[in-house]
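Here the complex is missing one protein chain, while the rest keep their positions.
Now for subunit A:
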Amino acid sequence: MPREQDPVGRVTTKERIETTGTTVGRVAAPEATRIETPDPGTSAPGLDALAGARHATDAGDDLRTLESGLDRLQTDAEHRPGLWRRFTTSVLPPIVFVVALLVAWQLYVVIAQPRPDLAPGPLDVAGALGDAWQSGRLQLAVATSLERGVVGFLIAVIVGTPLGLLLAEVKPLRRAVGPIISGLQVLPSVAWVPAAIIWFGLSDATVYFVVLMGAVPSIVNGLISGVDQVPPQLRRVGTVLGAGPGRLATLVVLPAALPGYVAGLKQGWAFSWRSLMAAEIIATGGTIGFGLGSMLDQSRELADLAGVLATIITILAIGILIELVVFAPLERRMLRRRGLLVERSR
């Protein structure tokens, strides 16, 4: 049975041994050239075996060229899509769609002539945006909301990251607190607005509280799932390489958990932004500054639908912009580095 494993050319091999057995001295020279063929089946095994005194450097060089050849065969250069290609595949389609939507909307207004106070056209909305810009309300609202959103989100990151790491690594704590954090993710953070108003009055603290309650659970959950998906093999290697718990966390676990963490951050931002708008709409007045939510509420009181729509579009646009400018490049870069990104244009 074991003979089945023998190479096909066994007979010739044996013959070679017999012939070379008498001429051991001469074997070394042809032997070195023969190794160059990458297919082990075509090299002369018998010769190699008997050539005990082999020129180490020659063999080393041979191995080097062989290895380089095989490396070249087994890898291929990464093809990144060109700029134009990326523009046509990922930037152009949504732009075309939005333009088509606007055209259809304008056509409807021109043809069907609906009541302008119930169905303003895109030009009316653009006019409302222009008015808000001229009066300075738009800039003020965007600046206020963006500042709150970003500051609130950063606080959420600072609170959520250590909390997530703690829950991911300390199992008893995770069993106790984990389900509640997951539950909090389901609870709409607007539900906290009345409580926050009672606790903090109509102040910025109310807004930040609601933002935190929206964003922190997402970040914590993202980090936990990221840590859970770290291959146990990588932890083992970290231990074998001599990393203690501290450096294992910072040099191995955290970077390995980055994809989950970034997904959590992305969702955390979305929740921050949403919670912020909800809080601003409900809690107006007091020492609370004038944000996009406040502007939305003001337009509603004035029954100014064009203004309402203009504000909604602004809120949406900022959300999309942050996603496109901050999170999408971050995510793409991270995934590409890890070979997790499949280029669709291939």
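Here is the rule we use: contacts are C-beta pairs under 8 Å (C-beta built on N, C-alpha and C of every residue); 3 or more make two chains touch, one makes a residue touch a chain; residues count from 1.
We take it that contacts and distances are computed from a predicted model.
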Chain not present in the shown complex, as UniProt names it (candidates "2-oxoglutarate ferredoxin oxidoreductase subunit alpha", "Lactate racemase domain-containing protein", "ABC transporter ATP-binding protein" or "CheW-like domain-containing protein"): "ABC transporter ATP-binding protein"
Touching the absent chain when the full complex is considered, from A:Thr75, A:Gln113 or A:Gln134: A:Thr75
Residue among A:Ala104, A:Val237, A:Leu302 or A:Val325 touching the omitted chain: A:Val237
Sole contact to the chain not displayed, among A:Arg64, A:Arg85 or A:Arg332: A:Arg64
Touching residues (missing chain, whole complex) on subunit A: 1-3, 5-7, 10, 13-14, 17, 38-41, 43, 45-46, 48-49, 51-52, 54, 56, 59-60, 63-64, 66-68, 70-71, 74-75, 78, 231, 233-234, 236-243, 247, 251-252, 255-256, 258, 334, 337-340
